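Following: one structure in structure tokens, then a few remarks.
Coming up: chain A.
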Amino acid sequence: MTILQVEDLGITFGGLRAVDGVSFQVSLGEVFSIIGPNGAGKTTLFNLVTGIYRAGRGRIVLAGEDVTRVAPHLLVRRGMARTFQNLQIFFRMTALENVMVGNHLAERTSFLADLLSLPSVARQNVRTRARAMELLERVGLAHHADTTAGDLPYGVLKRLEIARALAADPKVLLLDEPAAGCNAVETEAIDRLIGQIARDGVAVVLIEHDMKLVMKISDRVLVLAHGRRLAEGPPRQVRSDPAVIAAYLGEHGAREADRAHG
Partner candidate 1 sequence: MLKRVLSSRLAVLVLLAAIIAVVPVLAPSSFYLRVAALVWIFALAALGLTILTGYAGQVSLGHAGFLGIGAYAVAVGPAKLGLDPLLSLLLGAVLCGLVAYAVGRPILRLKGYYLAIATLGFGLIVALVLTSESAVTGGPDGMQVPRMVLFGWRVSGVSTWYWITGGALLVGALLALNIQASPSGRALRALHDSEVAAAGVGVDVAKKKLAAFVLSAVFAGVAGSLLALMNGFITPDAAGFMHSIELVAMVIIGGLGSVVGAVVGAAFLVVLPQALTVLQEYEQAVLGLLIMVFMILLPAGIVPSLRRLLLERAA
Partner candidate 2 sequence: MPQTAARRALRAAAVIASTAVASVFAVTPGLAADPIRIGSVVSATGPASFLGDPEQKTLKLYVEALNKKGGLMGRPVELVLYDDGGDANKARTFATRLVEDDKVVAMVGGTTTGTTMAMIPVFEDAKIPFVSLAGAIEIVEPVRAFVFKTPHTDKTACQKIFEDMKSRGITKVGMISGTDGFGKSMRAQCMKVVGDYGITVAAEESYGPTDADMTPQLNKIKNTAGLQAVLNPGFGQGPAIVTRNYAQLGITLPLYQSHGVASKSFIELAGPAAEGVRLPAPALLIADKLAENDPQKKVVMEYKKSYESATGQPVSTFGGYGFDGIQILVQAIERAKSTEPRKIRDAIESTKGYVGATGLYTMSPKDHLGLGTESFRMLEIKGGDWVPTETK
């Protein structure tokens, strides 16, 4: 079942078409990867889809509803969560608290109730904490629960961000280079984690440079170059696409490929 549908999305920065008419759709339980050379517009595409940038053109449909103009914090409510390429961790909070914030949507207490610490707040805190602990265990970070996030190593924080995003109970999860800067063991863990998430019925949209990982876990791959779609399809098919090969071989190749597909 299609959960996320992106149609002809585009944005221009100072005359440069960073994302130029990209369309794709993702189904529940699917791992959909977006690859491409540096500067291809992958992260910009994420920022467009998650409402951080306002799209110059095109449409985003989430679970059948047009969410093109919906503010980022409301997109979560509709089932979209993400991680960030440059970590956006709450460094002053503990790992557990980071994940607890991820559960913010499920928290039903008002600011006033929080201020007065009504019994409902204590109950809420217990629920949120239990859920956050569960997620930390799931990503293998339970032993770091009370450590201040700022004191944790990079690879660990990547998984912490995933746990935080999962806390929002998303239907679509966008992961921006989750394995970047991770060692082999950590990459392996992330690989398993993504597989699990998809099996739980979440649509995973993945930006990743680690081709081994991408080819292994993706159901479909979208290749971007210069903000445009270069190719799309199952990993095997994309890997043998001459335009993609050209793009990865260098600038010259990319231009050639562009012409071929333009």
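Convention: a contact is a pair of C-beta atoms (placed from the backbone, for glycine too) under 8 Å apart; a residue touches a chain by one contact, two chains touch by 3 or more; residues count from 1.
Selection rule: all candidates are chains of the complex that A comes from, given by their letters.
Nothing here was measured: the structure is a model prediction, and the numbers come from that model.
For chain A, the touching candidate in this complex, among 1 or 2, is 1. The touching residues of chain A, counted against candidate 1 in their complex, run 50, 52, 71-74, 76-77, 81-82, 84, 88-93, 97-98, 100-105, 107, 109, 111, 114-117, 121, 124-125, 128, 146, 164-165, 167-168.
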